[in-house]
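Other chains dropped; remaining ones untouched in position.
Chain naming follows the written order as A, B and C, and within any one chain the residues start at number 1.
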């Protein structure tokens, strides 16, 4: 399906449920897609960092993407992460994503290798030229150890290389500079890149990003509470900022579930991804909460803490998954 | 004077004008204080990073602080930075600041040395015990290479060690977590630390911080346009978020002056501090735009660029300083 | 072939020559393998960082590894890099490498994701269990943004998980601590991990690593001057440290070729890999000097500088490649 221009709304990075053998649990994944669409989300981002894309084999990535596309049934656009180190490897993922029905691609700057702004620009331009799908830049310095500058993103937006940005940098000042350089919250439609979508991956400051003029939000926590983020988004669109902020506060409190796994025992990916999956299991959406190797699983104690966070945020635990 | 509880409003970190010999230009500094108070600011932060505190000798720091205190004439509280590597050295600055009439102290975590969260907590507790003045923690990882966690700040707020936080981390998600843990935007007065002040140093996202419930803003750019930040603050207090955001956008555009000095030629401190001082000179507030050694001065070309930014932001250049 | 225990000597990470279409130039690669074996090297490391493994598709990786294995004709062991983000993805590469005849695997810690020492240990243990080949840990914090601690490596060496370490951390103090913990330069054969190989990737301090008791060196610059590193190694083995150091100094001077591409224009990978390939082209070993996308190619001026470095190091330019 064609993307709306600009792409907007709540577009969660879809978790990838795994079965006891570590394979993609397609039944749970399809239920998760329904859970998200029932919550009112505007798009789906498969194979993102929250989807454990960096942990899945190419075969597993294909299964996950195909499952999401199929389950979405064309109701919302499906973005596909094409996360790999450099251009040629990313292109292999891009071809697979196009074949499997993705509506847009989401690519990071090169990583593992020591790169340079000129090479980052060349990377996105090559990707754009070699694929037929809209391209969203994924700014995630915690993973790739480079920050996309506002100036570079503006340039690639203005020349049509990029259809959007998913900003997971946590640097809201930089995001604001980009938005202002594109025309600001009211004048962007007549700015240098009218259809360019600015999406924040900062699930803790979505209200702020929307106040600043962002088009949407890509919240990992949106797996657990999609309806909450949709309410936040709707309040913002309606100009009811106190209500948007109140919803954001409830979600910030809920986000504390990601601390359930202690830093002394596991990586931050394990604790956050483990918490999202434990919550989805407690809510009856997915069957198991396994995360991919080599992540440390959450303890029973940590899972209980996740449950308390759900309850505090007024999210009733659902029936056990079939 | 006693601090309001919580401390709030626009509290710019006051630039320290220097004369041709590199000494504090007290006349210019007194005029700058008047310029800020004329703009409606609610407090003054002397000897912060923007004040070039890290570049001033102890003698120069004393002259600068005394000048600010004197020029303020008790109209607003004066906070004094006590920036140094570790506890005993900071205490020497704290004694000087108390003697010179500061109303509160602003201290960072230890730096230069490799430290630890337990040591950072001990540092603030020692400072609090050994001084009679309210203590504000200065979270500035770009300078000290440590981030104060929301959990630590909450603990030190709740036990009375800290009277406030100046958050210059640029990590607005972390700031939001702190604010929520203190009760959130409406319930903070009945939360664990009712009079605790949360101030953002992120001059590009002040509207967002205020929407999130912050009490005030400490904007380096506020030296140049104090009235703009006061308008932003007033709009936020009045709940007029679109107006607050519009004012923020104008200030974000103005902030581009800090890029006038190219990264290939000078440090980011030089370009930002040089731009603020050049703007103040162009506005007729201070006499010279010299920055302290070993900073690279802005070129004439860069100063012209600063002038253009002032004009774009509708800030009329004033008369030359006497 | 079975690895010597411990693996030792000069084991260069083999560059991957590319043709004008960006595909592996197998003819040039085979000639490069002969060039290295003519220089007297003791092993070959295919698909390492210097091999541009992070830039090659899976198909290209297979072609490159197969070419190296075939060209080596069993004369020396061939190690294969299995560079990818996490366990399952690395295992896919490991299976391919085993099928193509690699004698050992070289794997990094997880990257892209935020990991933890426990997860790094689990990663290597899973890899060891799931593959039949000896496993060498590749410590390269510049790429993966984690340092393998001496304590962790010692543990994984002692329990048989690892057959060796390629230390590209540049942290020679940490390397020394590891070597001492394994028994030191004379007592390692009777230490906790007698056959464990310690290899340095620090091509600028190979003499020092050998003096400290390392078993070998994996020098990127060894592509250009394999005989130089073999002379260095032989001098060290013979206890002629002044001669080893003199050879090292010549190679340090030669290494300056990696600065030919200016930092303002390209990443450090581009300049180093571009210089090695330009040198190999000038020496008549490989046909073209193209590097993979999105790397910036060296300018003609930079290539001339590489040529001067070759001459200064008494490396005669060979005949043009056929």
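Worth pointing out:
One rule holds for everything that comes next: a residue touches a chain if its C-beta (ideal position, glycine included) is under 8 Å from a C-beta of that chain, and two chains touch if they have at least 3 such contacts.
Bear in mind the structure is a predicted one, so any value in this text is a computation, not a measurement.
Note on stoichiometry: the full complex in this file contains 4 copies of its one protein sequence, with 3 placed in the shown coordinates.
In this section, only the chains that are shown with their structure count from here on.
The touch graph of these protein chains is an open line. Taking each chain's centre as the average of its CA atoms, chain B and chain C sit 49 Å apart. Centre to centre, using the average C-alpha position, chain A and chain C are separated by 36 Å. Residues of chain B found to touch two or more other chains are absent. By the touch rule above, chain A contacts chain C in their complex via residues 22, 49, 54-58, 60, 83, 85-89, 91-92, 110-116, 118-120, 122-123, 126, 142-145, 265-270, 292-296.
Taken in their complex, chain A has these residues touching chain B: 170-173, 176-177, 180, 184-186, 202-205, 207-208, 211-213, 239, 241-242, 245-246, 248-249, 252-253, 255-256.
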